[in-house]
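Left out: one protein chain. Kept in place: all the others.
Note that the chains are named A and B in the order they appear, and that numbering of residues resets to 1 at the start of each chain.
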Amino acid sequence: MKVDLSRLPQILEGHPKDPQSLIGVLQDIQKEYRFLPGEALEETSRALKVPLSKVYSVSTFYNAFSLTPRGEKVIRICVGTTCHIRGARQVQQQLENLLKIKPGQTTEDGKFSLETVACVGACAMAPVVVVNDEFHGGVNVNSARRLIRRSKKA
Amino acid sequence: MVTITINGKVVQAREGEMLLAVCKREGIDIPALCHHDAVEPFGACRLCMVEITKDEWNGWRNYVTSCLYPVEEGLIVQTHSPKVIELRRTVLDLQLARCPNSPELQKLAAEHGVNSTQYEIVPDGDNCILCGLCTRVCARLGFHAIATVGRGHHKEVAPPLKEAPPDCVGCLSCVQVCPTNNITYEDKGNVRTIWGKKFELLRCSKTGKATITKAFAEALSTRCDIPIDYFDVSDDEHRRQLALKMGSLADWAPKEQS
Partner (left out) sequence: MRIKTPAQLKGLQKKCRADIDKHPRRVLICCGPGCLANGAQKVSDEFKKILKKKRLRGFSVEALAETGCHGFCEQGPVVVIEPDGTFYTRVKVKDVAEIVETTIKSNKVVKRLLFTDPATGKIIRKYADIPFYSHQRRIALRNIGKIAQCDINEYISVGGYQALGKALTKMTPEGIIDEVSTSGLRGRGGGGFPTGRKWATCARIEESPHYVICNGDEGDPGAFMDRAIMEGDPHSILEGMIIAARAVGAHEGYIYVREEYPLAVVNLARAVEQARELGFIGDDIFGSGFSFDLHINRGGGAFVCGESSALMKSVAGEVGEPRAKYVRSVQKGLFDKPTVLNNVESYTNIPVIIDKGGAWFAGIGTPKSTGTKAFSLVGKVRNSGLIEVPMGTSLREIIYDIGGGIQGDRPFKAVQTGGPSGGCLPEPKLDLPVDFDTLTEAGSMMGSGGMIVMDDRTCVVDVAKYFLSFLNDESCGKCVPCREGLYQLHALAAAVSEGRATEDDLDKMEKLSEMIVIGSLCGLGKSGPNPFLSTIRYFRDEYLAHIRDKRCPAGVCQELIRYEVDADKCDGCTACIVVCAQNAITGKKKELHVIDQDKCDKCGACYAVCKRDAIKVY
């Protein structure tokens, strides 16, 4: 897929040009494009003087990065211990059924991605679901359905 | 110099030496699959683990990888204690579950009394034991063509973006260090293929033998400041020429007919 990389030099400008900046640069690219395009990795390798194999290694090691495009709305189900014992599994299964995708996948129309995350630090409000940067606490099977309905409209 | 005890024998070692080197020098055979003298120790396979204690530790024992543990005055080492043996067997058993078809692994495991794995065999397992030798050697040579990809159980060794690695020069170092011969390559005519990348093979102008890839020759030429035409001739042929020259210089050589 062709990606418009014109913003890439600007992104790279915001960081010192050394290997230490790698993770920070990749996070900015991920935020901009909703994934890490191969060409962006190559450009990063050149700019920071880090071997391409190492850039790729780091891109695949950390959860924050995705090599395939994520949806407009990324739905992250917290599967931390507290959420787990308070019913995160039911919420997850409900969301999987409604969106017809499994965690790690994106809907065909590119609108939703589903992911699991192990603890976002809002444990007192377990189970927690995060839609992009919005936190929703105390989510149950019914409120999960409402959440998807609202997200589809927005 | 530092004095330590290995398996009951008092031994001298140099300051800063790793236990594994000392054990090897004493003729003790310790398995170490992820170890190679050409690269820094890694501590991944855990087979070289030994049991250590000191008099002042009041019987407390620790288990450390000998490849990475520097000698200390008064260290008491057991290289084949029951717990250490059990650990090696467990590691080999677990590796067999991941790579059930590797003859090298099967042999090493059998030597430790493990003939088959008691664990769930990992589906679609290849023979990569993730020792990291290939990637570490490649990095040491300065090419960084391959690296580990992913994390945890689905970690693997692969070229970047899983495509032909731009930095690979086809030197075959990774093939040579792999303990399970998992990395394959093909030399056919004047083409070498490895990691999905094709390379032009140079041939010795004197003997016609395939020597190295053009890419590797160019890299060596630049880095070591060697004239590129050095690679026109194979190492064997270079050695032969050199031997002749040395021979002619020695005073017992038959004098040239003037």
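Here, a contact is a pair of C-beta atoms (placed from the backbone, for glycine too) under 8 Å apart; a residue touches a chain by one contact, two chains touch by 3 or more.
Here the structure is a predicted model, which means the values were calculated and not measured.
K.L.:
In the whole complex, not just what's shown, which of B:Val91, B:Ile146 or B:Val233 touches the removed chain?
P.N.:
Answering carefully, the residue with contact to the hidden chain is B:Val91.
K.L.:
Which of these, A:Ile11, A:Ile29 or A:Val58, touches the one chain of the complex that we don't see?
P.N.:
A:Val58
K.L.:
Where does chain B touch the missing chain, residue by residue?
P.N.:
Contacting residues on chain B, toward the hidden partner: 42-46, 49, 63-65, 68-70, 83, 86-87, 90-91, 94-95, 97-98, 118-120, 122, 130, 132, 148, 150-155.
K.L.:
If you put the missing chain back, which residues of chain A would it touch?
P.N.:
Within chain A, the residues that touch the unshown chain are 19-24, 26-27, 48, 50, 54, 57-58, 61-65, 79-87, 89-90, 93-94, 96-97, 117-126, 128, 133, 135-138, 140-142, 145.
What we mean here is this: only the chains that are shown with their structure count from here on.
K.L.:
Just give me the whole-number Å value for how far the CA centre of chain A lies from that of chain B.
P.N.:
Distance between chain centres: 38 Å.
K.L.:
Within their complex, state which residues of chain B touch chain A.
P.N.:
The contact residues of chain B facing chain A are 135, 144-151, 159-161, 165-167.
K.L.:
Which residues of chain A touch chain B once you look at their complex with the stated criterion?
P.N.:
Per the stated touch rule, the residues are 38, 41, 51-57, 60-62.
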